[in-house]
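Every protein chain of the complex appears in place save one, which is left out.
Every chain is named by a letter (A, B and C) in the order it is written, and numbering of its residues begins at 1.
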């Protein structure tokens, strides 16, 4: 399941819903991204996420489908917020559920690594009285490149 | 933080507590292990976890310390239950929080991989009218062996 | 053709979206970008640095030689930074 929304979400409630009432799931791996008050040594007062309505949902659905193609998953979840958020608030949650842990752990890392380089979101940081657009990181490209060949699991 | 307990735990509440009130955490990775109703093609009615009081806590604390030595972590969590539990119930939760995602994801995988081979717990499965002790898996030894040299992070 | 701009490129161009009707010899993403840049100095400045601007056609990532045609939705933006 994918969701793109402005309002905050409850990580615990979302993860609980993923395996609620199911007895065929042995492993759930999750990743939560949160707003930090310091980024690249600059103080951050708030973050605004811009997205591309329509394309964002399309790309997230493709990333989820690719994870399901690569690993035997029982359930997957991608929630990503847009709009303004303050330090401590969640930005993104991805989760993967499977019978065994290797598939869940690998799929979870895959989901967030691919999301970072393939989902159309852009971060604007407010801090020290000015706002600046965050630069893309080459380390994100490298992390995504790990997954180009089919992975273990 | 480590906790060994008989009663169920609330994954969401535990994860929320990990980053509650903090603005220096950018990434939280978690793994939850749940009781499945089928294991190795046998039907499972319930699972009973036996542990070694004292040594279990000691080994979990050592695993947590090792993760903190290897990665720059802001917080870690290991909760493991003992006693009888039914399909769908959580057995174990591990989580790692860091500034960036690579450290959180790798440390989370490390915590559960090492726990599987180093923490003194033993599973007794009830199913089809009889109870049987679960055999150790060579795949768990292989997963733990991945982490013998210091990892990326 | 519906053209969209995102993030700092939106700020540089001064709008987030516009309807445009390029001449018939504009057949690719790259040609569209060059044509648009003629009277959009913010876009011209951005594309002067190669590799900085990415594009999508009908909500899929597209290289500069990807074809464009009337009715397409074409978007220009910097590398993504979500997650």
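Convention: a residue touches a chain if its C-beta (ideal position, glycine included) is under 8 Å from a C-beta of that chain, and two chains touch if they have at least 3 such contacts.
Please read these numbers as outputs of a predicted model, since none were measured by experiment.
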{"item": "Chains still shown that are in contact with the chain withheld from the display", "value": "B"}
{"item": "Hidden-chain contact residue, picked from the options B:1, B:46 or B:134", "value": "B:134"}
{"item": "Residue in contact with the excluded chain [from B:70, B:84, B:99 or B:123]", "value": "B:123"}
{"item": "Contacts of subunit B with the absent chain, listed as residue ranges", "value": "33, 49-52, 54-55, 58, 80, 91-92, 112, 115-124, 133-137, 140"}
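One rule holds in what follows: only the chains that are shown with their structure count from here on.
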{"item": "Given subunit A and subunit B, the chains that contact each of them", "value": "none"}
{"item": "Averaged-CA centre spacing for the pair subunit C and subunit B, given as whole angstrom", "value": "48"}
{"item": "Approximate Å spacing (C-alpha centroids) for the pair subunit A, subunit C", "value": "26"}
{"item": "Multi-partner residues of subunit A (at least 2 other chains)", "value": "33, 112"}
{"item": "Residues of subunit C touching at least two other chains", "value": "83"}
